[in-house]
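For this view, one protein chain was removed and the others were kept in their places.
Letters are used for the chains, namely A, B and C, taken in the order the chains are written, and counting of residues starts over at 1 for each.
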Amino acid sequence: MKRKDYEALLEPMQVELVAMERWVRDTGQRLVVLVEGRDTAGKGGTVDAIRMHMNPRSVHVAALPKPSEREQHEWYFQRYVRHFPTGGDMVLFDRSWYNRAGVERVMGFCTPAQTDAFLRDVPDFEALLVRDGFAFFKFYLVIGRDMQLMRFHERRHDPFKRWKITDVDLAAIDKWSDYTRAQDDIFKRTSSKLAPWIIVRANDQRRARLETIRWVLFHSDYAGKDARAVGEPDANIIGTGPSYFKAE
Amino acid sequence: MKRKDYEALLEPMQVELVAMERWVRDTGQRLVVLVEGRDTAGKGGTVDAIRMHMNPRSVHVAALPKPSEREQHEWYFQRYVRHFPTGGDMVLFDRSWYNRAGVERVMGFCTPAQTDAFLRDVPDFEALLVRDGFAFFKFYLVIGRDMQLMRFHERRHDPFKRWKITDVDLAAIDKWSDYTRAQDDIFKRTSSKLAPWIIVRANDQRRARLETIRWVLFHSDYAGKDARAVGEPDANIIGTGPSYFKAE
Amino acid sequence: MKRKDYEALLEPMQVELVAMERWVRDTGQRLVVLVEGRDTAGKGGTVDAIRMHMNPRSVHVAALPKPSEREQHEWYFQRYVRHFPTGGDMVLFDRSWYNRAGVERVMGFCTPAQTDAFLRDVPDFEALLVRDGFAFFKFYLVIGRDMQLMRFHERRHDPFKRWKITDVDLAAIDKWSDYTRAQDDIFKRTSSKLAPWIIVRANDQRRARLETIRWVLFHSDYAGKDARAVGEPDANIIGTGPSYFKAE
Partner (left out) sequence: MKRKDYEALLEPMQVELVAMERWVRDTGQRLVVLVEGRDTAGKGGTVDAIRMHMNPRSVHVAALPKPSEREQHEWYFQRYVRHFPTGGDMVLFDRSWYNRAGVERVMGFCTPAQTDAFLRDVPDFEALLVRDGFAFFKFYLVIGRDMQLMRFHERRHDPFKRWKITDVDLAAIDKWSDYTRAQDDIFKRTSSKLAPWIIVRANDQRRARLETIRWVLFHSDYAGKDARAVGEPDANIIGTGPSYFKAE
């Protein structure tokens, strides 16, 4: 999608996001948006597109660094819980607790037993949040192998994005199949009725961002929604759960 | 039990607690002891008896004040999670998340739906902790009505304990049956295989403290345990789960 | 300044910011940038221009909401201290502790004695940070009255910026002179040798952003600095301390 078309489509949706944010604040909602995906899938850009025009005093981005020594020995979810919203706030997770079933698993930063325990426990954990009243969206951006290679290449030559490349990232290239297996397990074992994965085809980043925002808007009952500006989710780009992804 | 006899029995067990604490620290255990019970049941005294000779740098008491405005709108468990131990630490909860099914329910500080949701969710929450490797003990001190009346009377006339009496506490006297119903529901709905209630007859406070400490020691595999000093839990005082309590 | 020219000038400086960020991380610097100014002066946009290409895992924006009940009774600086960087991190404050001498003073949210105490104490507080090794920059964006009116007008009609307008903001229009007096006192009493105010003429937002970034780069000794890309601060736009401002 061209930048110009993207911006023309994005603008009315960001107006809606601002309306939604006001509703979150006025009615005391707690909204959590979690964005996952392989390296270069576009997680950070998606998070930025959502928060761009929002009030930094009530919309927070949680992009956690690697756990401290203390955090490593805490209850696994504890360091994420610290960033949960209070009433009226939104938190956007750029990566999340799913690290344990993704990068940590593939790179050997945790034991297979720990990954397995995580995959078993995470649906219960998320169910607790949803049943407590959180509006919880979890998006998984999927990209193809060629696209990942191309983006890594770009990053290496883009002076702004060089910080994004670490050894762990480069390993992602060689470990494509390991990450695929990790991704499969995540979809199979952690998509639940209360907290389904919303899978987004993200080879076209701009389209992916639009559809992600649209999904949040479409599924939120904020006051003054302009249904025309929101539109309907594009089933070719975005959809729910593992079965959707299999069609990929 | 007389003070002299109590101290003679307590001393060797506190030596064991110190040994257990070293083991917790050296092997990176995370130990949580939660003490619940009606007003005047002896929660604070039990917590103090456990921590008395322990290292305040690794053994923490969590006796939380009423929730702040911000905390009231967070995920219900969040403010307790903040106090969870990291590896090598112990946390003793003097009162706990069960407030929602006890004082908050009886005094109308939350809605019946909130209490019901709590009773439904808490076993899942605690299961997450135990499956993550927490050593988790939850004790419920039970007392009779006459004993509560006597202790309230004492408190009112004890210059050290006057701070312990608030209007909410005094209401406890009139609401004895409401608290009994609350207690019954807690036992029925929240004693699980992974996190069973350990119920302690606490009309005799000293005996209750001894048996609580003994239970923790007996069920912990610390190095250098002196089985004779620990002894065996006294089934007339302490036991597991609602059925035990029904025998009361 | 036109958008195209701005972007052409901004780009090489953002490459430098990325280099500086790597140095901050590799050498364990702690960098704090504080951005103050009247409503509509462009604080948020300046912060965004700095962080745009930086790693969200080590560069944090602190845009604090109004203090909670608990925070209101803490040591005044405590809630800001919570957000201070550890080694290798940067924190960008969008508004700051100077609220007490700005909005809180003008709107009567604190007593004159509290403002006075703040103005007396803040140089000592900041000196502690600088002497402890913080790289600390504090920028004050100054705008003219007509510019503020124009921008408020814009905001009211910009669907993205409507959230930025609160009653407190609108009061800013009527209270222009009160804010001027507050500003004067801030400059006179809180610009110290260790923590001088860097005053930025911000009627042209783009130019103000460029000069702010340039100042940080120019005064940081990061490895691999490209002196040509950084250039030299424009003394017509940016400079140090109250005397500079008086020339305004």
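Please note the rule applied: a residue touches a chain if its C-beta (ideal position, glycine included) is under 8 Å from a C-beta of that chain, and two chains touch if they have at least 3 such contacts.
This one's a predicted model, so the numbers in the text were calculated from it and none came from an experiment.
Novice: Out of B:V15, B:L149 or B:A223, which residue would touch the omitted chain in the full complex?
Specialist: B:V15
Novice: One chain isn't shown here. Among C:A117, C:I173 or C:A229, which residue touches it?
Specialist: In the full complex, the listed residue that touches the missing chain is C:A117.
Novice: Across the whole complex, list the residues on chain B that are touched by the chain not included here.
Specialist: Missing-chain contacts on chain B: residues 14-15, 18, 21-22, 44, 53-58, 61, 63-65, 94, 159-164.
Novice: Provide the residue numbers of chain C that touch the chain removed from this figure.
Specialist: 28, 30, 70-78, 81-82, 84-88, 117, 120-121, 124-125, 127-129, 131-132, 134
Novice: Mind listing the chain A residues that contact the chain we can't see here?
Specialist: For chain A, the residues touching the absent chain are 68-70.
As a convention for this text, only the chains that are shown with their structure count from here on.
Novice: Could you run down the chains that neighbour chain A and chain B together?
Specialist: C
Novice: Please flag the chain sitting at the greatest distance from chain C, going by CA centroids.
Specialist: Comparing chain centres, B lies farthest from chain C.
Novice: Nearest whole angstrom, what separates the Cα centre of chain A from the Cα centre of chain B?
Specialist: Distance between chain centres, rounded to whole Å: 39 Å.
Novice: Mind checking the centre-to-centre distance between chain A and chain C? Centres are C-alpha means, answer in whole Å.
Specialist: Centre separation, chain A to chain C: 31 Å.
Novice: Out of chain A, which residues touch more than one other chain, so two or more?
Specialist: In chain A, no residue touches two or more other chains.
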